[in-house]
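All protein chains but one are shown at their positions in the complex.
Chain naming follows the written order as A, B and C, and within any one chain the residues start at number 1.
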Amino acid sequence: MDSPDFRAILERIAEEIERTPGRGRPADYIPALAARDPRHFGMAVAEPDGTVYGVGDWREPFSTQSITKVFTLALDLAREGDALWEHVGREPSGNPFNSLVQLEYENGIPRNPFINAGALVVTDRLHTRTGDAAGTLLSFLRTESGNPGLDFDPQIAASESAHGDRNAALAHFMASYGNIDNPVPVLLDQYFRQCSLTASCADLALATAFLARHGLRADGTRLLTRSQAKQVNAVMLTCGTYDAAGDFAYRVGLPGKSGVGGGIIAVVPGRCTLCVWSPGLDERGNSVAGVAALDRFTTLTGLSIF
Amino acid sequence: MDSPDFRAILERIAEEIERTPGRGRPADYIPALAARDPRHFGMAVAEPDGTVYGVGDWREPFSTQSITKVFTLALDLAREGDALWEHVGREPSGNPFNSLVQLEYENGIPRNPFINAGALVVTDRLHTRTGDAAGTLLSFLRTESGNPGLDFDPQIAASESAHGDRNAALAHFMASYGNIDNPVPVLLDQYFRQCSLTASCADLALATAFLARHGLRADGTRLLTRSQAKQVNAVMLTCGTYDAAGDFAYRVGLPGKSGVGGGIIAVVPGRCTLCVWSPGLDERGNSVAGVAALDRFTTLTGLSIF
Amino acid sequence: MDSPDFRAILERIAEEIERTPGRGRPADYIPALAARDPRHFGMAVAEPDGTVYGVGDWREPFSTQSITKVFTLALDLAREGDALWEHVGREPSGNPFNSLVQLEYENGIPRNPFINAGALVVTDRLHTRTGDAAGTLLSFLRTESGNPGLDFDPQIAASESAHGDRNAALAHFMASYGNIDNPVPVLLDQYFRQCSLTASCADLALATAFLARHGLRADGTRLLTRSQAKQVNAVMLTCGTYDAAGDFAYRVGLPGKSGVGGGIIAVVPGRCTLCVWSPGLDERGNSVAGVAALDRFTTLTGLSIF
Partner (left out) sequence: MDSPDFRAILERIAEEIERTPGRGRPADYIPALAARDPRHFGMAVAEPDGTVYGVGDWREPFSTQSITKVFTLALDLAREGDALWEHVGREPSGNPFNSLVQLEYENGIPRNPFINAGALVVTDRLHTRTGDAAGTLLSFLRTESGNPGLDFDPQIAASESAHGDRNAALAHFMASYGNIDNPVPVLLDQYFRQCSLTASCADLALATAFLARHGLRADGTRLLTRSQAKQVNAVMLTCGTYDAAGDFAYRVGLPGKSGVGGGIIAVVPGRCTLCVWSPGLDERGNSVAGVAALDRFTTLTGLSIF
């Protein structure tokens, strides 16, 4: 099967997005996110061999936020395998309102690794296994993206921490069920640092490519088994976009993971990975222009999994 | 891309299932389901051109139950298009416990068309549009399967009705929000008849094939647009197996829909459709041997969407 | 202990209420309630010997609605005693939002006899024991009030039935747990008739007096044991005013039961019973002027139980 002409398709999408009014509003709970101009738009496609195409602000660093949850999941799954699933589920979580009641109803086991409670558990476990969850993540991302300058943003991490009462509540609540190993302040420090990672569309499309390569890293060594890579894609599809996972599957039809910084990564298994960024969000926390661009991408290329 | 040798693969799966102990327990809320022997196992694969392969009890009729929700959805979507989504969502529902509270929280709009509340809404709308929801469904299934003998089972419909208080509660509750058009007793009669449809794996694999043909019926006419067919597949993947949608995506990696009669249909878009049947269920209401067989199928053929 | 001068106190309260602006809004879900003028105000006090004092519209009939739940409870408790409490709890229900989830969480056992679900259970049980729950209620109220003209309002009962989907949902839901004996349509007919009872403040203050007489009816025969009468008062205090029971206890400090017709009955054990009526409701469904008048009554007389 020939590859589509990704360069031409990206140009066409960028033009269409340019002409489309309405970009949503940047997240405003911390200043660094609120300050981004919603007119930013960047998009990158990486092929499994490391070729990368881009358009617009595709080399501009932005705050990755929840996108890092995918990498933390993969890094822990690579280390502990299926034992992870005794501590976090892999079912969609229903709406945000339920996060706490479900946690209570299910005895401190979060529904999936991509809601905050679940990501806290995964970070906790990775930290126990490595002694440095955030450092493990950073090292992996620098290598896979080929960008040694990738780093956390201490100011954003501090802002997250200052607004971190809800995450602290989740962590203590799960600790009361014995589902957290590390002291809560240690865990939160690790977690907020991960959220603060700054990277570009190019960086993230490349760093995600192991999921299009069925688990192989850029250097050809194996991070995940073929089956595990498929499983991470499945969890992204069913749980990757907050309470809009069904809608995202319906419109875009690709495994994806969004962050409140306005970025979204997506995977066409075996074919390519994508990262799109535009800071304006819809009411469910996903980038307005980002979802629209991915929707156009699957329509123009026919690359949906469905 | 060449097709796998479906016949050989089905034989191999049947042998493996045969050797595997533990089949779960049949649903026991109505006698007709409880009476089925959990050792039954049948599986069929249909190619888009109508070729069908099978193994075991693949020609034995069984109670389809919730599997019909897929066809009712497609038949209504074909008629009213996106307007349907103002009356039912397309997001996973979280766990069973939430069914009623979510309905209350979201003002009588069910989360998706495959939970009972959502299927009641879809049936109600199809009935308003056609004057005979159950008849429209039956006619469609007879034509697509090429089996004019397909029919509802009045005894099962009567049993469902006798145990129908919870569905009656859901229907009245949604009616209190103005989300049901027909009188509740009329709606319940239509709904319980649909649940009572009896069909075989061969029938259902063929009847589902329009989803592998991107919306085209057996005679080449179009039921759904390409985009709508993709959307039905997406809803099946995220919502098709009760509270195990994430787990099913993780293990099987195909859009699927199960019923408490022990049947499961699944779709490999563009390639084939499957139906597997074995009456023993796991604790979330999905056929134990059925899920295992589909898991083996995607492993042996590599036909997962991920 | 001398009785306060009830006549003078009622006159004073009526004058104060007259001068107070803001009466809330009548219930508007059925026309007969919406049509009542919120400027109506009546109040009656009955002494255990049957002496009754009143002010304002104290002889004007109004729709009693949920107030009848107290009498149905007493009539069933008199017949089956503590066995009733296996089918309905006696704990406050938290807020309205929880009604359905609690019912699900607690396997179809409603929290108390004064939420709709609980009143449906009590009516169902009284109907099973008497063959005519509504008739039993009516007969009791006519005798205790000394008003043989008391009756149900068929037009209001029909309106309730036409807006009865939520109560139908509750009844079917509890039936699915085996907690309803009679066919749901029969039960709903009994229930809606009770809700439609029309009576005046004078009627209701007199009919409630058995609770001030520690269980004795007007003719000196015993309906409830002393202990049961105390128990009904306790349930009224903790559960009698929807989600405002705590606030009502805090402000008024008497066992009371309100209805969305704007009436409230209250009990000063051993001393007197009260009924106040004004159609305008607050956002929690209790009469604005009614609560204010009872608040003034306990302040002026010192007759709070606390």
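Everything that follows uses one rule, which is that a contact is a pair of C-beta atoms (placed from the backbone, for glycine too) under 8 Å apart; a residue touches a chain by one contact, two chains touch by 3 or more.
For clarity, every value in this text was computed on a predicted model and none was experimentally measured.
K.L.:
Of the chains you can see, which ones touch the chain that is left out?
P.N.:
Contacts of the unshown chain, counting the full complex: A, C.
K.L.:
Determine which one of C:5, C:18 or C:91 touches the chain that has been left out.
P.N.:
Looking across C:5, C:18 or C:91, the contact with the absent chain belongs to C:91.
K.L.:
So one chain is hidden, and I want to know which residue out of C:11, C:80, C:181 or C:247 touches that hidden chain in the complete assembly.
P.N.:
C:247
K.L.:
With the missing chain put back, which residues of chain C would touch it? List them for me.
P.N.:
1, 89-95, 97-98, 102, 105-106, 111-112, 227, 229-231, 233-235, 237-239, 243-247, 249-250, 253, 255, 269, 299, 304-306
K.L.:
Mind pulling the chain A residues that touch the left-out chain?
P.N.:
Residues touching the hidden chain, for chain A, are 97, 100-101, 103-105, 165-166, 168-173, 175-176, 184.
Simple rule for what comes next: only the chains that are shown with their structure count from here on.
K.L.:
Chain A to chain C: how many Å between their CA centres?
P.N.:
Whole-Å distance between the two chain centres: 55.
K.L.:
From the C-alpha centre of chain B to that of chain C, how far is it in Å?
P.N.:
48
K.L.:
Determine the centre-to-centre distance between chain A and chain B, using the mean Cα coordinates as centres, and give it in whole Å.
P.N.:
32
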